[in-house]
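Questions regarding the structure given below will be posed in turn.
Removed: one protein chain of the complex. Kept in place: all other protein chains.
Labels A and B are assigned to the chains in the order they are written; within every chain, residues are numbered from 1.
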Amino acid sequence: MERRLRTFRLLPLLAGLAFALIIPLLLGRNQYAMVLATTVLVYSVLATAWNIIGGMAGQLDLAAFAYLGLGAFTSGTLLLRWNVTPWIGMFAGGLVAAAFAALIGYPLFRFGIKEVWYALSSSALVEVLRIAFLMWSNIGGPVERYIPFHAFSLYHMRFASYIPYYYIVLALLIAALAASYRISRSRLGYYLLALGQNEDAAEALGVNAQRCKLQALMIYAFLAGMTGAVYACIYGYIHPSFFSAAQSTEIAILGIVGGMGLVYGPLTAAILLVSLKEFMRANLGSTLESLYLAVYAVILILIALFRPQGIAPWIRNTFARGLARLQGGKDGARAASARP
Amino acid sequence: MEHLAQSLINGALMGCIYALIALGLSIIFGVMNVVNFAHGEFVMIAMYGTFTIGTMLIMDAVATPIITIPLLFIFGALTYYILIDRTLRERYVTQIAVTVGLAVLLRAVAQMIWQARPRSLPFSSIQGNLLLGDINILTSRLIAALVSIVAITAIYFFLAKTWPGRAIRAASDDLDAASLVGVNYRSIYALSFGLGTALTALAGGLLMSFQQVDPTMGLRFGLLSWCVLALAGLGSIPGLLISGVIVGAAESLVITYWDPRARLLVVYLIFILVLWLRPRGLFGRK
Partner (left out) sequence: MAPEPLLRVHNLTKRFGQLVAVNNVSLEIAPGEIVGLIGPNGAGKTTLFNSIAGLYPPDAGRVTFRGCDTTGMLAHKMCKLGMSRTFQVVKAFDDLTVEEAVRVGAYNRHSEKEVAAKVEEVIAFCELTEIRHHRCGDLGLAPLRRVELARAVATEPVLLLLDEAGAGLTATELSGLMAIIRRLNQERGVTLCVVEHVMQLVMGICQRIIVLDAGEIIAEGSPAEISKNPNVIEAYLGKRAVL
């Protein structure tokens, strides 16, 4: 019988990967479709990275774009001032984000900040960074700092088409998934899961809560920071609005609604929901500008109310039941649909 | 020196309104342990409601609460029954997901109906100036602050002396025990949620007498009310008022002496520091 929380079926994953690789070949001419696909991938990376601290360790972090923004500004500034290639800037951005995470994570976990208050702290943090960078005219400031345009420059990571960006972010996603998978099978992963389930019991079993949470936070921040560097290149500028509390919250919601703790849970939500949202934005946006957001919000609420375990477990169970029904009739279906 | 006094007074007056909003949040969070991420959006909706009623019925902003309070009370109770009640048995993250969804929904609806540009009501009857020596006090803020204080005091007595009020307090202390003495938890929760929301209606009306509203107000008021609540801690209404005043004053000082753009920055920093160093708040019980 399969393991509940961290099942990672290799076959659908490889199929998904193959599909993802050929998407640009199918849609490449449609610029809008490529933008959509790349956006979905960016959210997927962030949500998958978020899962390490949010889904596994159970700390509701609402600061994904804080780390993304730091990565973007680090890489962007290095490029703009000293012509450092974003390929190096990515890692610098990741390190800066991770260092920042360590800086605020240490007191946060030392003081045992949890649950709601952790969530609110992190939300406030994004806003603090946004305002700070808005006022810091040397590095940030109210005006966008544009990254010079190149039709195709690997060194500057600037391309006229979205296709190269798509593959770069896809590589980041694979890295994030691989990292999540490795962690979920390791001591750190088990310790994080235990912390997320019951911190007291975990500590009584030798889990150093502070250290584990800090490690998880730093890994997540590093991944988000790297994504930020690419994000800056995609958008072609850096601006304090990158530090978005609303979008950070959205990442967490994708994680929650996708299925916390499952490696591919947030990924599922990101793919399904972000595609849906952007699709609606394109088609409903003309009538009433925010109608698509309202519909999106209603869908989120419905999922949270009626499928609190998340989309991914629901899909998996539906498949399991369907498969069992094909194989063994009603009894098989009943056995396979054990309550998640 | 006059600048200092002026700044402090302005901030303190604003702080009373913040305290009123935070009181609504305190009732919802303190009683039910429900994390309402949409509280700021409730304030925003209250302000828009005030705008619409004020425009359609040619009413002064300060008179609109007569209509908006009952409306928002019902809205709050309905929100509880439709959305919150089901999530009580689930993990708290489900509640957060639902209320965040609600916040996004309210923001989108506001944008659809009233568009993105700021809206305000024309000249209100309570606008004007008061000169105390060298200090210039806007009467709208003064009256808004006084009304807030009166409302906060009224709620204080409601919770302390009346049966529904004490039922609410009992439910927040120990739900099972309260059930045993005949308190129906559902009604109490709906009442609390409705009450908490209704308070935002009052605050909204007061704010609209001297401010504008736009769809992004929700985030600001949301974080502000959580900040005031964290600073005060749970369980003390006078503490809430004092904390509101502190936050308002801090914001005002930052505007006057540093940079208007930094006003929220300082508030958020206070928030983070309080959560780290004194999670119980200045006046909290638990």
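As a working rule, contacts are C-beta pairs under 8 Å (C-beta built on N, C-alpha and C of every residue); 3 or more make two chains touch, one makes a residue touch a chain.
None of the values given here were measured: they were computed from a predicted structure.
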| Touched by the hidden chain, restricted to displayed chains | A
| Hidden-chain contact residue, picked from the options A:Ala209, A:Ala229 or A:Ala297 | A:Ala209
| note | Among A:Ile147, A:Leu172 or A:Leu193, contact with the omitted chain is made only by A:Leu193
| note | Omitted-chain footprint on chain A covers residues 1, 3-5, 186-187, 190-191, 193-194, 197-198, 200-209, 261, 339
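Quick note on the criterion: only the chains that are shown with their structure count from here on.
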| message | Taking the mean of the C-alpha atoms as each chain's centre, how many Å separate chain A from chain B? | response | 32
| task | Please name which positions on chain A make contact with chain B in the complex. | result | 60, 107-108, 111, 113, 115-117, 119-121, 123-125, 127-128, 131-132, 134-135, 245-246, 249, 253, 256-257, 260, 288-291, 293-294, 296-298, 300-301, 303-305, 308
| query | For chain B, which residues are in contact with chain A within the complex? | reply | 35, 37, 83, 86-87, 90-94, 96-98, 100-102, 104-105, 107-109, 111-112, 219, 223, 226-227, 230, 259, 261-262, 264-265, 268-269, 271-272, 275-277, 279
